[in-house]
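In what follows, a structure is listed as structure tokens, so that the remarks can point back to it.
In this view, the complex is presented without one of its protein chains, the others remaining in place.
Letters are used for the chains, namely A, B and C, taken in the order the chains are written, and counting of residues starts over at 1 for each.
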Amino acid sequence: MVMETLEQIKARIENAISGAKPEIIPNESPSAQRSLLLDPAHAVEVAKFLRDDSQLRLDYCSNVTGVDWLDLIIKEKVKVKKVVEGVEKEVEEPVERKRPGYLEAVYHLYSMALKHGPLIIRLRTENRADKNHVPSLTPVWRGAEFQEREIYDLYGIIFDGHPDLRRILMWEGFADHPMRKDYVEPDDYEYEPTPHDEVLEKTKQHHSPEPKP
Amino acid sequence: MFMETAIDTPESKYEILPKTLSNGEMDGELLEVAMGPQHPSTHGVFRMDVVLDGEKVVKLKPVFGYLHRNHEKIAENTTYLASMPYTDRLDYLCSMTNNWAYALSVEKLAGLQPPERAEYIRIITGELTRLVNHTCLVGFLLQDMGALGTPLMYAFREREMILDLFESLSGSRMMCNYMRFGGCRVDLPAGWLEQAKRAVDSYSGFLDEFEKLLTENEILVARTQGIGVLPPDLAVNASITGPMLRASGVNYDIRKVDKYGIYDRFEFRVPLGDHGDVYDRYMIRLLEMRESVKILNQALRDIPAGPIVDPKAKLRGFRPKVGEAYGRIEGPKGELGFYLISDGTPNPYRYRVRPPSLINLTVLEDMCLGQDVADVVIILGSVDIVLGEVDR
Amino acid sequence: MIIGEFFRGLFLMIWRVATDQPEAKADLLAVFPPSARPVISAVLTVSPIIGIFATLFALTTLLERKGLGRIQNRLGPNRVGPFGILQPVADGLKMLTKEDIIPRSADALVHFLAPVVLAVPTILAFAVLPYGRNLVPVDMDAGILFFFAVGASTELAIFMAGWSSRNKYSLLGAMRAIAQMISYEIPLIISSVSVIMIAGSLSPVEIIAQQGRYLAGGFVPHWFVLTPWGLAGFIMFLIASLAESNRSPFDIPEAESELIAGHLTEYSGFKYALFFMAEYFGMFAVSGLAVTLFLGGWHAPFEFLEIVPSYVWFFAKLMGLVCLFIWVRGTVPRLRVDQLLNFAWKFMLPLSLLNLVVAAVWHFTAAWEFPGAGLGRWLLGAVMIGVPYVWLGRALSGSKKITQRTYRFAD
Partner (left out) sequence: MNEGLRSELSKQGIFTTTLGDLYNWGRKNSVWPLQFGLACCAIEMIATTMARYDLARFGAEVFRPSPRQADLMIVAGTVTKKMAPQVVRLYNQMPEPKYVIAMGACAISGGPFKQGYNVLKGIDRFIPVDVHIPGCPPRPEALIHAFMTLQKKIETQQLTGVNRPRHLDAEAPSEFPVPKFGGHDLEPPNNPAVWHAPKLVREP
């Protein structure tokens, strides 16, 4: 069975839930799996709607994953009006815009009843440091329980409303979130038989080169 | 009491919990036992913190991570192709289907289409993998039930025959690393199809023998029927997939739903159980093996000649366009999916495995509550987990 | 001179034992002063028993490993000595030299005593079994009673082991062992009571003597197993003895996949070996009793075979039962605790009580003298035990809703 298009779903969500502002995230790759960005405030409501709506019936939350987007410096050229040599001109100027990083939770939804899918929804935190809360969808789909715990463990997204948010893969007392892109591993590369550049740098800190006779 | 002090294992939480009656008075004690990470029945390094009232389970918390070997992190720091051997080591009983799922996802991401012969080879190897996995699972389940190895020995005898096939095809018994984006690595060696045909032909006979040994065994029936019941609505809500879902009576097989590869060309049925207990899970796997044999017979009959790799696919400098893709297959254990985000570089920006084993464990506590310790072991056995995939 | 007498006595003893003659020790004992004779006599009796059964234990472990290997279509140990025959010796040597660990928090004294308390009664139980014609260590009038009395103390030892280890798995194992062994003691004893009733004696020697006749021209032995109550009793006795010796499918106290090794979890080295040995000794003892009670003891199956020394028959029957135990172990999965207890109390106990009635009927119909009376008695007994067996089996399995299932297929 073929699912409605993303635009139709978006319109129906906006109709059904006032204030919800889903946003379509494009995907240029051949897979063409576009996704729907939900605002955290209405995410649980929207999720319930997606699960219970008779045409969608997305009762099966297949995959939940986190993504870490670092701060990004976007370089673009902006046309500005400037007075050059007394004449006002329109000049292109390079501007560096900083897009603050954020963490993202991605849910892949399917329908077991109607056998369609996937619908991909995304939740974003405000930033990567302190405002890293999103609502948990575990009350809607229990299948998200361990996967959200895993995202909490590895990415540090805090899921509000999760029944049992503890570390799942690393031990209690582990301080870092190792899947983040800026995670630095404990330095225990005592030696490395295959010389990668990065590893060579690390090994240099440990070993002084052999003294030449 | 004599159990108050802990044994010299600081990590395990050996403690006595008060057990209260309905009027609030203390009555006896509950026993907290950490089963695992080294326990003969946990299929690897998995721990269940079990609270027992006598022999009845009143609480069970699974503890993961003892085999968390950072597959995803490593994959994000290396090229797309270099992750292929790592996928072998996810679910180390079925490397072929892991390869397939990953190749399928990358093909979605990069828009590749494997040629017909490659699709046939994938189906053959994938279904052989399913046979291996289900046979071993039944063996391990019986081992957990205390059958002292005999069914497991028979299962592994058959497994060796299929591993011989994999070895002559890919050079490795377990870690095949065989599939490539847009096809397969090498073509079938001479005589392989005949050898495979012989193995598949003898398999129904083996299944008959196996069933004669086990299926109507009164002890097996008494131990498994009505144990670990999983209702279908909970199964769907908890994202259970694979034979475990179908044992609960939900008709959802990705081979039928997505028709990935060329599964729509084959005639096979999806067995469904009505009770969702351990016995159903056991039987569904046996019936699935028979269906796999059917698929294999058709595939081995129809396999065409031709190239095995999409000419568009390139091994060096493989950089998919910016974007993301989620591809999934019906692995022997359930839905095995790979979620990839490409940022245009040779390495994936995000690489995620959707592990069926981990997610199928979501309902472990629900199934085990109120059962005996002895049942916990076989319920876990019937879920079919491989820790490499649970913890990745 | 005395040395010559000694060797003559020794030789005569061996010769008499080998040829089933009575008073085997007499000449040898005459060498010693009268005050020393009781002690020497005891040593002469005990040392062969321990020696033979220790050897048998070693061979049985090998037989079990080889036998399981054949069941699982592999070879089993074959590298140590010819056909791996020295494997048990190597295992024994290693066990003896292995470090002995007492866990820090264990109760050291009880932990030490448990294997001893287990080993002693299992060896004591060998005292009353007749191994051959004129070959019974202690000819006790209440031998069967003695056997069950010493056999019952093994439960204590297992509980001591589980309790003192201070390990939760051990404790669970010990609890299971107590429940299981006490439950199965009852059908074990009641199924042998029918034999005692018919034989009218508690003496093993007397019971064997009553099975010493042959019918049909010496080709049908008069063993109790060939009567309806005897057959039922024998089967129940075997099942109960499997449970008593903690063998699969009743190996619940040390269920490997559930409780690591149950009460043995914290035992290492020689103490573990003692447990292991005692388990096998228990199996030998209970099989020996089954042979005595039901299989005609040391009597040959056919009259003309009585020329073969009697102890050969005894040990042949014993090893036959042991092989049966190994076969069972290689084939069936394990029961659960509650199923095991249900089986003991709801099935075995009523049937074994009923078996007493059947034995009584058998006893009182002995006077029947019409043509075909023997067959009639047999059929009557068989019906009396067979019908309740089927009915009880149906009733019990029906309550558990165990059904034949069919499966749906979706296309």
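The rule is short, and it goes like this: a contact is a pair of C-beta atoms (placed from the backbone, for glycine too) under 8 Å apart; a residue touches a chain by one contact, two chains touch by 3 or more.
It should be emphasised that the depicted structure is a prediction, and the values quoted were computed from it without experimental measurement.
For the omitted chain, the shown partners it touches in the full complex are A, B, C. From the set C:G9, C:G76 or C:G162, the residue in touch with the chain omitted from the display is C:G76, counting the whole complex. The chain that is not drawn here is touched, among residues C:L56, C:I260 or C:I385, by C:I260. Among C:L44, C:L63 or C:I101, only C:I101 touches the chain left out of the display.
Residue positions on chain B in contact with the hidden chain: 9, 11, 37-40, 44-45, 65-71, 73-74, 77, 85-86, 89, 92-93, 152-153, 156-157, 159-160, 173-175, 387-388, 391, in rising order. Chain C meets the missing chain through residues 65, 69, 72-80, 84, 86-87, 89-95, 97-101, 256, 260-261, 264-269, 272. Not every partner is drawn; the one left out touches chain A at residues 169-176, 178, 183, 185-186, 188, 190-191, 195, 203, 206-207, 209-210.
Just so it is clear, only the chains that are shown with their structure count from here on.
Chain centres here are C-alpha means, and the one lying farthest from chain B is C. Each chain gets a centre from the mean of its Cα atoms; for chain A and chain B, those two points are 27 Å apart.
Residues of chain A in contact with at least two other chains: none.
The residues of chain C lying in touch with chain B in their complex are 68, 71-74, 103-105, 107, 163, 166-169, 171-172, 248-249, 251-252, 255-260, 329-339, 400-403, 405, 407-411. Residue ranges on chain A touching chain B, taken from their complex, read 27-31, 33, 35, 59-63, 65, 67-68, 106, 108, 112, 115, 118, 120, 141-147, 167-171, 178-179. Contact residues of chain B toward chain C in the complex are 2-3, 5, 7-8, 14, 31, 33, 39-41, 52, 55, 142-150, 153-154, 157, 217, 219-223, 225-226, 249, 251, 253, 256, 269-275, 279-280, 283-284, 287, 372-375, 377.
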